[in-house]
Every structure is written in structure tokens, then in C-alpha cells.
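Take a look at chain A:
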Amino acid sequence: MLLSLNSFLVLGALLFCIGLFGALSKRNAVSVLMGIEIMLNAVNITLVAFSSAFQKSAHGARLTGQIFAVFIITVAAAEASVALATIIAVYRRRNSVDVTDINLMKW
Partner candidate 1 sequence: MSITATDLWLLSPEIALTLLALLVLSLDFVVKRKAILSIVSILGLIAPAAFVTQIGLTGSRPLSGFYGMLRVDNYALFFDYLFLLIGAGVVLVSYDYVRLYLKNTGEFYALMLFSLVGAMMMASSSELITIYIALELTSFPLYIMAGMLRNSVPGDPGSASRSSEAGIKYVLLGAMSSAILLYGMALLYGSTGSTDLGEIATALTSIGHGPNSLVLLLADVFIFAGFGFKISAVPFHMWAPDIYEGAPTPGTLFFSVASKTAGFAALIRVFVDGGLVQTSSFYLWGLIAIAAILSMTLGNVVAIVQSDIKRMMAYSSIAQAGYILVGFAALAYRPGGASQAGNAAILVFLAIYVITNIGAFAGIIALANATGGERVRDFDGLVRRSPTLAVGMALCLLSLAGIPPLAGAVSKIIIFISAWQDGGLLPWLVIIALINSVISIAYYVGVVYRIFVSPPPREDRLRVSPALSVALGLSVVAIIATTIFIQPLLSAGGLGANDLVGFLGLTH
Partner candidate 2 sequence: MSWLLTILVFLPTVGALAVMVAPQGVVKWVAAVFTGVTFLLSFWLYIGPLVHMGFLGPLNNTGGFGTVMSPAWMDASPWIHFTVGSLQLNIDYRLGADGLSIFMLILNAMLSFLAVIGSWHIDKRPREYMALLLILETGVMGVFCAFDLYLFWLFWEVELIPMFLLIAIWGGRRREYAAWKFVLYTIFGSAFMLGGIFLIYFMLGGQTGIYSASFAFLASHQVAGNLLVGGAAISAQLAIFLLLYLGFAIKIPMVPFHTWLPDAHTEAPTAVSVLLAGILLKMGAYGLIRICIDFAPAGAHLFALPLAILGAVNILYGAGCSLVQQDMKRLIAYSSVSHMGFVILGVAAAVGPGATNAAFKEAALTGAAIQMFSHGAITGMLFFCVGVLYEKAHIRDIDVFGGLQARMPRLTWIYTFAAMASLGLPGLSGFVAEYLIYTSVYAIYPAQTIVAASAMIITAGYLLWMIKRSFYGPLNPHWSGIADASILEMAPLVMLGVVVLIVGIYPGWLVDLLRPSLHQIIQNVNGSVAGLHR
């Protein structure tokens, strides 16, 4: 049996929410980053699902979705590196990566 497009979309949405939850609830900056990665991957799933759905539809055999996903993965990797670098910088300064402590600047 093969799953309908909707189930993939739902999966993507769920994953996005999970990632979001992680990103907003975790105290450790790295976990926040991981949450964000999950969100990005949710997007990837969505894109791929659409793309494969279009495979069978009138739009013809274009892999735009997949290509998009690939790009996202690449960029996400770069993003992760930048983020980790910054996190390390912060860690050097205050020996903690707890995002709830990082509130020197407010109102």
C-alpha cells in the first residue's frame, strides 16, 4: 500500500511542531539548534512529498522539491556550523550555553 500525500504533509507538520517545541523549550543552546534542524527537516519532508506528488501529476517530472530539499540540507549544515561557532564563543565567555541565562540585554 502506498501513503497518500496528506499523510506526509501531516508528518511534516507534526515534525515541524516537535522541532518548534524543542527549539522553544530546551534550555541548552545546542538542543535549541537541534530543534531548529528538525524544523528544517520537516520542511524537507514536505517539499519532497510535494515533489513526488507532482511526479504523478500534470506538472511533469520535475524534481524542484527534491533539489530545494538538498539545498536546504546544505545551507542548514552551514547554518549549524555558524551557530555552533557562536555558541562556543558564548561558552568561552560565560561557561554556559543555557539560553535562559543569556539575557544581558533586555527592554
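We adopt the following convention: contacts are C-beta pairs under 8 Å (C-beta built on N, C-alpha and C of every residue); 3 or more make two chains touch, one makes a residue touch a chain; residues count from 1.
How were these picked? Simply put, all candidates are chains of the complex that A comes from, given by their letters.
Predicted, not measured: the structure shown is a model, and the values here were computed from it.
J.: Given that all of 1 or 2 sit in the same complex as chain A, name the one that actually touches it.
T.: Result: candidate 1 touches chain A.
J.: Could you please specify the touching residues of chain A with respect to candidate 1 in the complex?
T.: Going through chain A, the ones touching candidate 1 are 9, 12, 16, 19, 23, 29, 32-33, 36, 39-40, 42-43, 46-47, 50, 53-54, 57, 59, 64-65, 67-68, 71-72, 75, 78-79, 82-83, 85-87, 89-90, 93-94, 99, 102, 104-106.
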